[in-house]
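Can you read through this structure? Questions will come right after.
Only a single protein chain was left out; the remaining protein chains are all shown in position.
Going in written order, the chains are labelled A and B, and every chain counts its residues from 1.
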Amino acid sequence: MLLKPQSKWTWLVAAYLFLAGVGAGAYITGVVADWLGGEWAGIARIGVVLGFPCVLVGCAFLVADLGKPENFWRAWMRPNTSWIARGTIVITVFMILGAIHFGFWIWPFDSLVDADGARQAIGLLGAIFALGTAIYTGILLGASRPIAFWSTAMLPLLFLVSALSTGVMAVIVGASFAGGAEAAIVKLGKVDILLIIAEIFVVIFYLQGTHRVPESRASAKLVLVESVAPLFWIGVAGLGLVLPLALELAGAFALEGTGPEVAAIVASISGIIGGLFLRQVVLAGGIHAPLKAGRFEYALANT
Amino acid sequence: MELLVKGEVIMEAQTATKPQTGVKEDVWIPTSCGGCYAQCGIRCHRVDGVIVEIEGNPDSPAGSGKICAKGSAQLMTLYDPHRINYPLKRTNPEKGVGVDPKWERISWDEAYDIIVTKLKKYLEIDPRGGYFQATTVQTSEIRFAVIAFMRAFGFKNYWVSGGGLWCGNGAHFMNGIMHAAWSIIPDFNYNNYTLYFGCSKGHGAGHAALQTAQQVADARARGMKAVVFDPYLSTQAAKGHEWIPIRVGTDGALALGLINVLLNELDLYDAEYLKLKTNAGYLIQPDGHYMRDEKTNKPFIWDFVDNKAKTFDDPTIKDYALEGKYTVEGFTCTPAFQLFKEHIRNKYPLDKVSKITSVPVSTIRRVAKEFGEHAQIGSTITLDGKKLPLRPSAAIFFRGSQGHVNSGWTCLCIDLLNHVVGAADVPGGAMGHGSPVCHGLPETGKPDTVPYACEDGLMVVKGWVYDHKPYPLRKPAPPTRLDLQDMFPCSVYNAFTICSPDWEKYLETFKIDYRPTFMVNFGSNSVMTMGNAQEVTENFLKKFEFIFSFNIYNNEFTEAVADIVLPDSCFLERYTPCVTFPSTFCHPTGIDHWVWQIRQPVVEPLYERRDFNEVMLEIAKKLGIEEKYYDAINKVIPIRYGGDMSEKYKLDPKKQYSWQDVCDRVLKDRLGDSNGLEALKKTGLVKWPNKVEELYWRWFVPVRVPIYFEYFIEAGEQLKEVASSFGMPEIADYNFYKPLAQWNPCPSHTMEGSEYDMWAFCWRPSFHTQSSTQNNPWLDEISTSDPWVYLIQINEETGKKKGLKDGQMIWVENPVGKRIKGPVRLVHGVHHEHVCIAGCHGHWARGTPIARGKGVFFDDLTECDLAHTDSLTQGSDTCAKVKIYACKEKE
Partner (left out) sequence: MRYGFVIDLKRCYGCYSCQVACKAANNTPRGVDFARCLQGETGTYPNALRQMLPTLCMQCAEPECLKVCPTGATKQDEAGIVTVDKKLCMGCKYCMMACPYGQRHSVPGWSTYFPDAEGELDFYQTYAKGRWEERNGYGIATKCDFCKDRVKEGKKPACAEACPAKARYFGDLDDPESEVSILIKRERGFQLNPEFGTEPSVYYLPAR
């Protein structure tokens, strides 16, 4: 019996999961930077400004994936029916808070930028919902109980760590465009080292956890040695983890002068792409449990 | 075969005669399915002129309201835009496998013109070179136009596709002799134990598919055990109690091994049955012939109570001797049974049988014991006040086991198991399929198919599907047919002559003073269904000057060799007066009703499609031979549909009839004045109760069947004499013409120790009909997702030993270098020495683009020559010794 992976959710959904993660991560980075203040002010602004639009674009991908995009608004109509509906509310609240927070930095509300208390209160609330958004993308997949590869507590954790890591990276890239924050970029790069190391551990634990049932074993096989393997090894492990880690380590401990920040920027771009691949790898590796009748097992036909 | 299809499929944008618009309707119309030859009763849902659904007709005992995948899917065939809708003319003079005929659309007038002009010429010069080739699938249609036209025109060459060769030469012949029937099937109502030898009965293919599926499910639920001998874990094996893998083509030997255990080890047999219902007690002289009474010429038996020889039907017989030696009129005579028993003991010891079949000796012993014990010899049952033997054991067979060099004998060997334990046409036993004995509709007494005894007491069938009955045998005489069929005593069809490169040599040797001229082809896709496509086409089909073909698709046949193609209506668009009779295919055994069904158009033929029977009648009229045509129909009816025609409804050669008139008269003649075509259009059928004496007829009809084939001796001698007179005695192996059951190997069995280390064979999925249904998108969809049907299955261990991976493309090559290619599937459900290929797929015709390139074409591995032919029945060998190896990239 050959178990086949699901084929209904593809790149559009991966892009959504990824962008929601990046946006949430960037926003959290921004809020934290805002609390730190001082040299972090520029970073804070970039983080917050990136946060909500990323999620919004992500949602656009999700809507594009819908069979009936014109009915997308119905997702808000039954908040108590499902976790998915509740998650939609979380994202929505995040986007509203993010948008307000974003407003603090843009005209005509930029005069409010000095209202520290209000801004940081919104930031705190927003960060909570951002955290929710990042975790939710994992919960969303986990709601598919017959797909053991998704239905594990490790997945929200993995998506959270990846969200934070790619969020930080997005901020680094953003900051490099805005210019003038080299020192912060280098520091962020160091933070990212920790996040990447954490992510590596989470990925390992995540895959290690797949041994329990045949369908997740099949998923792991698919991801590690079969059709999804190139994407995993090159896209996720290479571009997403090893290369950024190596570059950032090099930047932090080896390179002097203008080197470190270039390394951090290149690492970030690579890591961000890796984040997208991670979502796609998880989606493409999703395999439904076989049906069992007596001694027989059957692969689902419609996946 | 490697086949490159060149050119693209060009589909004309076609404008159909729109369904009657404006008509608001929502009706169900009863008719008969023609998706395979089970002919189930169906009803078609027509909404505003369009057929939108097909269901089983709950009123019909043929199907009892059920429908199979092929049946439901037929509406996709009705409306398939790839159907042929207009007469077509070949413009490319080149003929051959894979050639593009470059069809040109012509009018019906032009088509008639071309055909009639050609045929007129042949009619004048020499009509004998004509040939009719028809498909087995549209089985009810062929009895009228085909036979009537041949007789009216004056030729004898006729052939039903691969049918016969593949599935009937041995089986129908032996079943006709032993059961007055087309085939045999367990009496699922009472059976407890059945041995399946290469047949699916009750599992999709085979006969009366839907009711038997239900019956076998009931029986299984009740605890009936099926032990299935098959190289493949087929559906029947999967559903059976036990699957016993067997080497292809060796079933006859296995059956003899089982009989050996019953007779020589266990002493388990039904002596009463053998004495009264067979020739087991007939006394045999040392020369092998019956010891006959000089006065009456009747065979003697030995009455061991009175201690004297008496004629077999002497009313004073007290008891028959089955064993011993007796001196009669100076000769030492032995009862046939004694010879039979000794013959099997000496010739088929278990270790030898095991070596041939690959079935372990212990398994043979166990199964024989189980079979014998389940027969409950001596037990009885009372049904409808009649006390009958109860024998809930059966051994059945069909296409799989019969398609080999030992075809005829294998069928007999298996069936003898039933006769040894008295389980023939009695409750629980092996039944002549379709209840061969019919007393007819009470009002008319027709169809009447009660067999009778010949002088020697042996059974002669009354109604039969072929002109020539299975018994008495045809007397070998100088041949007149192009395939020499009529020289052989038991042949139905015969491919080794016509499909071999030696055909011309055969014709010359046997002084056939005419040559093939034209062929009418109805459906038959003989390029794919007879054997190796290239051989069939080059050696046989290309020898015709002119071929016109009726088809619903352009298939491999029309594209290779047809000059004119006529757009036939499909079974949903035409009239057929008799579809469930002869009851060969559609009457399941043990149902309580007979049914006479018709077929009627559920929509008017679309586009310019026309009914084959109508068109052939029209051609006959245009040729001016319609008088003979009507006369032939008058003569055919009594043979095929049991019972003479009444004067009132005989076709008057002086009159003109339409096809519908013919249908109407046939129906009224068989079923009475009130059951003409108009009446049957409303109900689709007439049914009446089936009686115990019909169903379990064996002990009600005073006939015997042979276990000792005395008359084969003479048939063999006569054949040899005729063949020798033409200088070609080697045309048959006369060892086959012996009175006692035997097994002979196929060429594949005698090729030991070579690199060709596997046997290739094929099986039939329930959701396809031979090569007919693969263009149906619903069925194709199933096949594409089914894990076995479009693949080559081999045993996983064997595959691994050969370094093959699941899904990989492999070549399967036979010893003469013909090879086929396909993806391999490694499974556990195939005998480890075998290569298992499904159905008749792997199409290449441009006319069936959905079917094209899907699945694997098995027949290219088979060979048509004398070595691969049964010398007794001229059936074809359908197994091949092969080697398999991985396909290199881009091969």
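The definition used in the following text is that a contact is a pair of C-beta atoms (placed from the backbone, for glycine too) under 8 Å apart; a residue touches a chain by one contact, two chains touch by 3 or more.
Since this is a predicted model, take the numbers as computed values, not measurements.
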From B:337, B:546, B:629 or B:788, residue that would touch the chain that is not displayed: B:788
Which listed residue (B:329, B:644 or B:797) would be found touching the missing chain in the intact complex? B:797
From the list B:51, B:364 or B:762, which touches the chain that is not on show? B:51
Can you list where chain A touches the absent chain? 1, 6, 8-9, 62, 65-69, 71-72, 74-75, 77-78, 81-85, 88, 140-141, 143-147, 150, 286, 288-289, 291-303
Even though one chain is not shown, chain B touches it at residues 9, 11-14, 16, 19, 47, 49-56, 65-69, 71-73, 75-76, 78-82, 202-204, 209-210, 213-214, 216-218, 220-221, 233, 235, 237-239, 243-245, 766-767, 777-779, 781-782, 786-788, 795-797, 827-832, 849-850
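The working rule: only the chains that are shown with their structure count from here on.
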Chain centres from averaged Cα atoms put chain A and chain B apart, in whole Å, by 66
